[in-house]
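Dumping the structure here so I can ask a few things about it.
Just one protein chain is left out here, and the rest sit where they should.
Chain naming follows the written order as A, B and C, and within any one chain the residues start at number 1.
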Amino acid sequence: MFTYETEIKWHQTDAAGVLFFAHQFTLIHDAYQTLMQSIGFPLSRFIQELNYALPIVHAEADYKIPLTAGDQIKINVTVTKIGNSSFTLAYTLLNKKNVEVGTANTIHVSIDKDSKKKINLPVSLMNALQTYRC
Amino acid sequence: MFTYETEIKWHQTDAAGVLFFAHQFTLIHDAYQTLMQSIGFPLSRFIQELNYALPIVHAEADYKIPLTAGDQIKINVTVTKIGNSSFTLAYTLLNKKNVEVGTANTIHVSIDKDSKKKINLPVSLMNALQTYRC
Amino acid sequence: MFTYETEIKWHQTDAAGVLFFAHQFTLIHDAYQTLMQSIGFPLSRFIQELNYALPIVHAEADYKIPLTAGDQIKINVTVTKIGNSSFTLAYTLLNKKNVEVGTANTIHVSIDKDSKKKINLPVSLMNALQTYRC
Partner (left out) sequence: MFTYETEIKWHQTDAAGVLFFAHQFTLIHDAYQTLMQSIGFPLSRFIQELNYALPIVHAEADYKIPLTAGDQIKINVTVTKIGNSSFTLAYTLLNKKNVEVGTANTIHVSIDKDSKKKINLPVSLMNALQTYRC
């Protein structure tokens, strides 16, 4: 399990005083960015060096307890599925008291950067993702 | 069916040159904001006047065709479910050629602003939502 | 003078209930995006076709009256300076009653996309910018 810690920022709250729902997706992507870096696939490699990309084709989230600016949170991430040309990540958001405040998951597909067509997940990435396979 | 039109903004794209996935949720919320205004429930009423709020408890989205800065899009919104204390909205995003580029839905729950407890959907809101019930 | 009209979105407000200051910069960039499109330089051209870019090297803003979600605003844009390798845009934000709620300006420099070095403003862009020169 990969863990990412952060704090809710003022600009992530809205006029209701709580985290705007779309920003929970931004937060889990920050966790994803950090996880990918930790397994040798910093997202910058997908810009310059690698000939494939990993666009998100599905994302969903549940919201259980509202968060406000300054709240410390922990996001646990696991790889729940590795397919031929896609993988799924599951995220659990916990507050300072370790209470689950929300969950999310994202499905990523591997595509060739030129043709934009689906390709098999490269073995090197598959192996790297195994690190956090649950 | 309610329709909201907008254009993908430069700041909604990321280093891959396409709409960042979380911003599709922001865009559908912009459509929701406009729909609510059109049926007599501008979101500002939930700040000042009304004693209930409508937090999102679930959101999900599918991504079919990437969007880039300057793309004109249309978001069609329908109310797909009206429950005792919740309602569900479904969104379809179409590009200039009327091709579906993504879909999404959000579930909103009515809560008392003071107790934060679930309450029945007020009849006035229920009736207003019927306008776009499919 | 170029005019861009929009509405303050819910997600652009923060826990104080008003437009988050950084989003005023996002809003003026939306106006800039629309202006550039109107003079034949949609920002997408700087990605694919043109060999130069126009990064912002300076930006500033004043805030006079707070804005809330749902507020209709108008942003007037003029080109206040065209130099050899830079230009300056000035923005005035007005509310529904035509009262000035904020101002801003941005300085853009023309650089070669490969060398990242400053270059002279292309004549075609210079001429196009004259449209809104004050």
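Note that in this section a contact is a pair of C-beta atoms (placed from the backbone, for glycine too) under 8 Å apart; a residue touches a chain by one contact, two chains touch by 3 or more.
Note that the structure is a prediction, hence the values are computed from the model and not measured.
Here is the thing to keep in mind: the chain we left out touches A, B, C in the whole complex.
Only one of the listed residues, B:T6, B:S38 or B:T68, touches the absent chain: B:T68.
Along chain A, the points of touch with the absent chain fall at residues 7, 9-11, 17, 26, 29-30, 33-34, 37, 42-44, 47, 68-70. Residues of chain C in touch with the missing chain: 15-16, 18, 20-23, 25-26, 29, 43, 46-47, 53, 55-64, 66, 106. Against the chain not shown here, chain B presents residues 10-11, 13-15, 17-18, 20, 22-23, 68-69.
Note that only the chains that are shown with their structure count from here on.
A comparison of C-alpha centroids places B closest to the centre of the full protein. Here the spacing of chain A and chain C, counted between their Cα centres, is 32 Å. In this assembly, the C-alpha centroid of chain B lies 27 Å from the C-alpha centroid of chain C. Touching of two or more other chains is recorded for residues 26, 29, 43, 47 of chain B.
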